[in-house]
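Note that this complex is displayed minus one protein chain, with the remaining chains in position.
After this line comes chain A, so read on.
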Amino acid sequence: MAHFSLKMFSETRFVQTKSKKTLARPGVKNIVLVEGVRTPFLLSGTTYADLMPHDLARAALQGLLHRTGLPKDAVDYIIYGTVIQEVKTSNVAREAALGAGFSDKIPAHTVTMACISSNQAMTSAVGLIAAGQCDSVVAGGVEFMSDVPIRHSRKMRKTMLSLNRAKTLGQRLSLIGSIRLAHLSPELPAVAEFSTAETMGHSADRLAAAFGVSRIEQDEFAVRSHTLAKQAQDAGLLQDVISFKVPGRDIVSKDNGIRPSSMEQMGKLKPAFVKPHGTVTAANSSFLTDGASAALIMSEEKALAMGYKPKAYLRDFVYVSQDPKDQLLLGPTYGTPKVLERAGLTMSDIDVFEFHEAFAGQIMANMKALDSDWFGQTYLGRKSKVGAPPMEKFNLWGGSLSLGHPFGATGCRLVTTVAHRLQKEGGQYGLVAACAAGGQGHAMVIEAYPQ
């Protein structure tokens, strides 16, 4: 079933010229995406395994410099998003910028907002430009799951810190003597909500169950994602990917998590979180990924003055938040109607949808929530449902399930993909939506730049 319908999408879509109104508003600066790039997204523990996060971020920045020919002192500010911080490079934006050869006069900061961290980096850039503080900003994101900070236990840390302050040998010996075997067990970071202690996969399984999403629906969507990603990769549509020569290794130029498989193979997997009756498996969830992205964002005026041809306008955006327990991953459902209303658009005005695929079950749950009158009335304060995005416009070049999901870097990929798809498919408006840990979400409207 899934395979059959895919064929239709992959037909080259003829470029149509639309005559919709522009979202430009008097007195509001036009802000544009000049370029967006990313390193190939790799399964963690593969070719990038020996790097550090700022290495990946640096690669993305260098790729952006290379692709745009931007002089290294021509941006006003650099912002990066990341989720799990390497403690040595807690302001990873600054370390990456210095290493990439940007002028040391350009300030840089790092933001964090779970899976929408690079969305936050981009909208912070938009804010700086709109406020007249900057004309051009580089925004990006990075995540490196091949190495994460694993800590000593709290008790061990306390002993070690006291050891620093111990003055006499006797004090030191007695502190060392107080160490017990149990104190040596380490603390691992978990993809779990701090407030509820529930892992995200578990919450996704409950969410899928709440909306009655079946295992088959989830597996079908995951197969769709991988199949479309493979087609896009083979057709060379993933232009945002740059090549990266990993020190001591080969040049990497392709995402390595794209694995289309059969429904039968998908069906063999056991549930990963809710046992034995759950529906979320390793194969219908996004996998742990290493990767970085970067985007050049400017005022339209500045871009044109520097001789760039922008890819798209970045228009209205919203952040939303809701119950981190039972609605953890419903960000797109809350964000979509809100941003459309801000922009004065309706669902049918949107030509390109790019939603972040954390779990197939999460996407299907959001689809059902958007398509439910009861949910619209009860939780969105509407008279009726929002309506689900049509699948023939939805994540046509794959998504986080197949391309990979480096938490801090995905947002830039979504926005850049919308820009590229609008160019390729000839649409005028695109919509990005994503969920994030903490029960938060983001949505943004992107308008094609006249070609």
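Please note the rule applied: a contact is a pair of C-beta atoms (placed from the backbone, for glycine too) under 8 Å apart; a residue touches a chain by one contact, two chains touch by 3 or more; residues count from 1.
Just so it is clear, contacts and distances are computed from a predicted model.
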Inset, instruction - Given the choices "AP complex subunit sigma", "Trifunctional enzyme subunit alpha, mitochondrial", "AL1A2 dehydrogenase" or "High-affinity nitrate transporter 2.2", state the protein name listed in UniProt for the chain not shown. - result: "Trifunctional enzyme subunit alpha, mitochondrial"
Legend entry - Touching the absent chain when the full complex is considered, from A:R38, A:R94, A:R206 or A:K338: A:R206
Legend entry - Residue in contact with the excluded chain [from A:D323, A:E341 or A:E392]: A:D323
Legend entry - Residue among A:A49, A:A130, A:V148 or A:V274 that touches the chain left out of view: A:V274
Inset, instruction - Extract the touching residues of chain A with respect to the undisplayed chain. - result: 194-197, 202, 205-207, 209-212, 274, 276-277, 323, 325-327, 365, 368-369, 372, 374-375, 378-379
